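Here the complex is missing one protein chain, while the rest keep their positions.
Order of writing sets the labels: A, B and C. Residues in every chain begin at 1.
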Amino acid sequence: MSEHEEHTGHSQGFYIAIGITLLVLTITTAAVAFVNLGPFNPVVALLIATIKATLVILFFMHVKGASEKLTGAVVVSGFFFLAILLILSLADYMTRSWR
Amino acid sequence: MASQVDALYIYLLLVSGLMTALIFIAVAVLAIKYRRVPGRDAHPIEGSTVLEISWSVIPFFVMLTFFIWGAVIFFEERTPPANATEVYVVAKQWMWKIEHMEGQREINELHVPTGQNVKLIMTSQDVIHSFFIPAFRLKQDVLPGRYTTLWFNATKPGRYHLFCAEYCGTQHSGMGGDIIVMAPQDYAQWMAGGPSAPLQETGKQLFASLGCVTCHRSDVQGRGPNLIGVYNKPVLLEDGRTVIADENYVRESILDPTAKIVKGFKPVMPTFQGIISDEQLNALVAYIKSLSQPPTGTAGLQDQPAPSPAQPQKTQVQ
Amino acid sequence: MASKAASIVIPANQPPKLNYLNNGSSLKSWLLTTDHKRIAILYLISVTAFFMLGGFFAMLIRLELLTPQGDLLQADTYNKVFTMHGIVMVFFFLVPVVPAILGNFLVPLMIGAKDLAFPRINLLSWYLYVIGGVLFLHCMLTGGVDTGWTFYTPYSTAGSNTNVVEAGLAIFIAGFSSIFTGLNFIVTVHRMRAPGLTWDRLPLFIWANYATSLIMILGTPVIAITMVLVAVERLFHLGIFDPSLGGDPVLFQHLFWFYSHPAVYIMILPSMGVVSELVACFARKRVFGYKFVAMSSVAIAVFGFLVWAHHLFVAGISLYAALVFSLLSFLVGVPSAVKVFNWTATLYKGSISYATPMLYAFGFIGLFTIGGLTGLILATIGIDVHVTDTYFVIAHFHYVMVGGVLMGYLGGLHFWWPKISGRMYPEGWAKLSALFVFVGFNLTFFPQFILGYVGMPRRYWQYPPEFQVLNVLSTAGASILAVGYLLPMIYLLWSLRYGPIAEANPWGAAGLEWQTTSPPPTFNFDETPVVTWEAYNYDEIPPKELEAPVAG
Partner (left out) sequence: MEHEAHNPALLHHFADAQQQKNAASLGMWLFLVTEIMFFGGMFCAYLVYRLAHFNAFAAGSQQLNIWLGATNTGVLIVSSVTVVLAVKAAEAGKRKVLVGYLVVTVLLGMTFLVIKGFEYKEKFEKHHVPGATFNFTDKFDDNGKQIPVNPKEAELFFSLYFVMTGMHALHMIIGCGLFSVLTVLAWKGHYTPGYFTPIENAGLYWHLVDIIWIYLFPLLYLISRHS
């Protein structure tokens, strides 16, 4: 197992580089919040958040290069059911005539 | 409406009954025919994809007929006709307070004439209740903080149960009453016994005494939008959205004026939340609605002259 | 590959050897056990205790409703009684009953493992269940709670002055018991299967429990946070669902039913798994359409998450959302129907024995068919407006959750009783109680369909006199039902001492659990089995001429 991990693991420098990328994205998203993009402010902010989350999941949590696909399937299904909760709830709220 | 619901119910009962009978008979026949007897072994069978697909797909299409028929009825149940008489209902633990457009008030009783579309505009003062008339096959939850509506057209005079169907505390099962359906002439007689001023009159007085008139002027553009003819029309908002100015919008605009600002106006109106009661709110809503003369008069059976159309009224308001 | 299965030697009655039951008898060896079988017994005892408590509340409800006026109980008391009946039965009986008792006992045995993947977490689950249960008992003894098991806001946050927070906390804790059980099952099924036991060879009971576990993991956290939100709203006056702050009480209902609708499948799916095992064993055939039955469990679990708002058709959701949820609700009907059809088809050309477990399986098929079809009637939106929140709904979900779940549970308990206890139950008494349950159940709940359609709302402490006849029938049925449930408790306890010693495989059943001794040794198998055969290879196992060892 440990040998296997070493194949998929990355170097210390790689993790620090990912960390710096995440910090840069944080500064970017905070800065963009001060620019009025109209309806695109939430879009940009959530897009950046999703990129950050994806980086953490793929590299820090070692889903990319994991020994099996099951881990990825678990992650995807977690977000899939979260999406069901959000989308179907909003399906009610977005179509209420008075909202 | 009740007969339509019953027709659908009978259809569903027939289909379900048939299915139940089919399964019961199949289980019974197979269980007896293939009961264990010495010397006869089970015959291994794998399954059949054709069968599996057909008994998945065929029931689904049968269910689609349930859905479509049910949806049609529901759509009709939820679309009140434009010419309906309106009645305001306020629920509280544990009673139903009802106010007719004519100003007639009742508790735990609702008098309606036959052959008339009646639309209930309901809200609750405390917890969730549910207005349930089994004889009409109708039910609608009554929520605090917003309006829900229900409409019906009673056909047969009589006294029908009114129940609260959403659990609401200690006296939930006592929160009932009667729907009294009367022939139109009896109803007119009953209504004539009532003393009060029409609801929109009360609303009009409130509109003046609360100072609404100073901004919502009807002659020239005031600081607030002109409310004549607004009800049930699309309104363009400051943020570019369009909403229909229905009862809930009018209600929200009184209680939370900044939520949806009409295009071209500033969010300067104070909130009236906690300042006016639910009954006063109903009266205001009724008044604002009356400013948009309904197609065939709010209450067909009113013997007093319906409030005059917007123009003369506005001069009074000033 | 066939010969291996057929050649398995079924040990004859043997002198008591070391098994999980007699391997240590101190209290500590039970309360600190990590053996999944002993934990199953702990659950059996505690869940049965809660069942009796919930049943006691049910009897109070039925007695109160014998007459139209409220005479036995006060209105307040009645509201607390039905609330606690609901909470006890749903969260402390129906959700854990089959997975935590039969599932705990059987999942490792059926897949040829020594234990669940996380035995200590399994024990923790039981302790969480007990802590939640004790907390709820404390809540009950210090005044109870009167919100209905559904905790609808704003009544639960602002209206009720009973101990809602403590009840919510009890459910929160019991919820984590359920989450850990589900987590344990999924990991166990993925990681601990015996060599050769591929996914398409798994018993259908395993598939059903796997699907159940998915729901436990995905749904339960949502009820947990919802209970937290209700609690903070009561405790700290935060206003999450408070309409006076612009909050929406209907949002609570969305979150509540996002868990509580799929929770119905947490309850019913394991029982469906039991029925698949029973039908195969007592018809001596492979289940017709194995793959479709297996997949239908997963389909029910997934589709179950798409339908929750069908509880809210009259609650004030949008017209369009209501239509969408109505349509989606019919989707769940398909895999449920597929199961019923396949069980029926399995009987064809079988060799059917009428042993007690099979009678329960027949009962399950019948009652579930009625429960499922009335579910379709409720999903039909135009009808739902009339019958929701009436006794029609009560009757429907009791057909599914009591008729279905309990039939499956009792069938399974009788079927695996020889494996669990090492003793046979008395067949005559068992058949009698199965009959009592079936007749009593139908007499109790069928009249409630009619009551609901003529308009009797649920949670009514008194009612108009014209509803009395049907209520009397229902109460009469409930007393028969109670006898039907009490009988097994008595004769199963009796059998522990006086029942005939059970063989390893008294039914001649397929499945790894029957290849070890009854009761099994602590680590289940003397050596890890290697599976080379398909599930339900009844054509390769000699039938057992089993004519009920008659009660003494």
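Please note the rule applied: a residue touches a chain if its C-beta (ideal position, glycine included) is under 8 Å from a C-beta of that chain, and two chains touch if they have at least 3 such contacts.
Keep in mind that what you see is a predicted model, and the values were worked out from it rather than measured.
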Touch list for the missing chain, restricted to displayed chains, reads A, B, C
Of C:G24, C:P68, C:G196 or C:P221, the residue touching the omitted chain is C:P221
Missing-chain contacts on chain C, rising order, are 113-115, 117-119, 121, 179, 183-184, 186-188, 190-192, 217-222, 224-226, 228-229, 232-233, 236-240, 242, 244-248, 251, 254-255, 258, 523, 528
Chain A positions in touch with the non-displayed chain are 1-2, 5-6, 9, 12, 15-16, 18-19, 22-23, 26-27, 29-30, 32-34, 36-38, 41-42, 45-46, 48-49, 52-53, 56-57, 59-61, 70-71, 74-75, 77-79, 81-82, 85-86, 89-90, 93-94, 99
Per the touch rule stated above, chain B touches the missing chain via residues 239, 255-259, 266-268, 270-271, 273
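To be clear about the criterion, only the chains that are shown with their structure count from here on.
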In terms of mean CA position, the chain most removed from chain A is B
Chain-centre distance (mean CA atoms) for chain A and chain C, in whole Å, is 37
Here the gap between chain A and chain B, centre to centre from mean Cα coordinates and rounded to Å, is 43
Multi-partner residues in chain A (2 or more other chains touched) are 97
Expected list for chain B, residues touching two or more other chains, is 146
The residues of chain A that touch chain C in their complex are 70, 77-78, 81, 84-85, 88-89, 91-93, 95-97
Contacts from chain B onto chain C in the complex sit at residues 4-5, 8-9, 12-13, 16, 19-20, 23-24, 26-27, 30-31, 34-38, 40-48, 51-52, 55-56, 59-60, 63-64, 66-67, 69-75, 77-78, 93, 126-128, 130, 132, 134-135, 137-141, 143-146, 148, 161, 163-174, 256, 273
Chain C residues touching chain A in their complex are 190, 218, 222, 250-251, 254, 258, 305-306, 308-309, 317-321, 324-325
